[in-house]
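Down below is the structure, laid out as structure tokens.
All protein chains but one are shown at their positions in the complex.
Presenting chain A:
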């Protein structure tokens, strides 16, 4: 039997989890707002896309809505307990966003070819920007979370 988590470990877990979930939710929100509605690089349905791309997109958006809501309730519980650890939450957001973007950029775009950032252009600069940005988010997030652990 593992002992019940102390207030401190539970708060640390919840701060990180809230951040991670919020990070994935934010990426989904930015995808919809920036790439679909503002830039129109992504369409409601891309003829160039695949069936598997359609399924992964549907699943991702469904999960991200739930993740965002769950993150907000977790933050609510942390506020109630006065245990919000802001750097840890922000670090979690960056890790969640960066990790998902990197997965999207490497596995979904390149490995599986489910969908692309933009269509009918040279993809290299887009792919580089995308993945470098993802790694940067991930690294900054990891640093923030590690430092919050020492506080």
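Please note the rule applied: contacts are C-beta pairs under 8 Å (C-beta built on N, C-alpha and C of every residue); 3 or more make two chains touch, one makes a residue touch a chain; residues count from 1.
Keep in mind that, in the parts below, contacts and distances are computed from a predicted model.
A chain of the complex is left out here; the name its UniProt entry carries, from "Cytochrome c oxidase assembly protein", "Thiosulfate-binding protein SoxY", "PadR family transcriptional regulator" or "Phosphoribosylformylglycinamidine synthase subunit PurQ", is "Cytochrome c oxidase assembly protein".
Among the residues A:69, A:107 or A:121, only A:69 touches the chain that is left out of the figure. Against the chain not shown here, chain A presents residues 3-8, 10, 44-45, 51, 54-55, 57-59, 61-63, 65-66, 69-70, 72-73, 76-77, 80-81.
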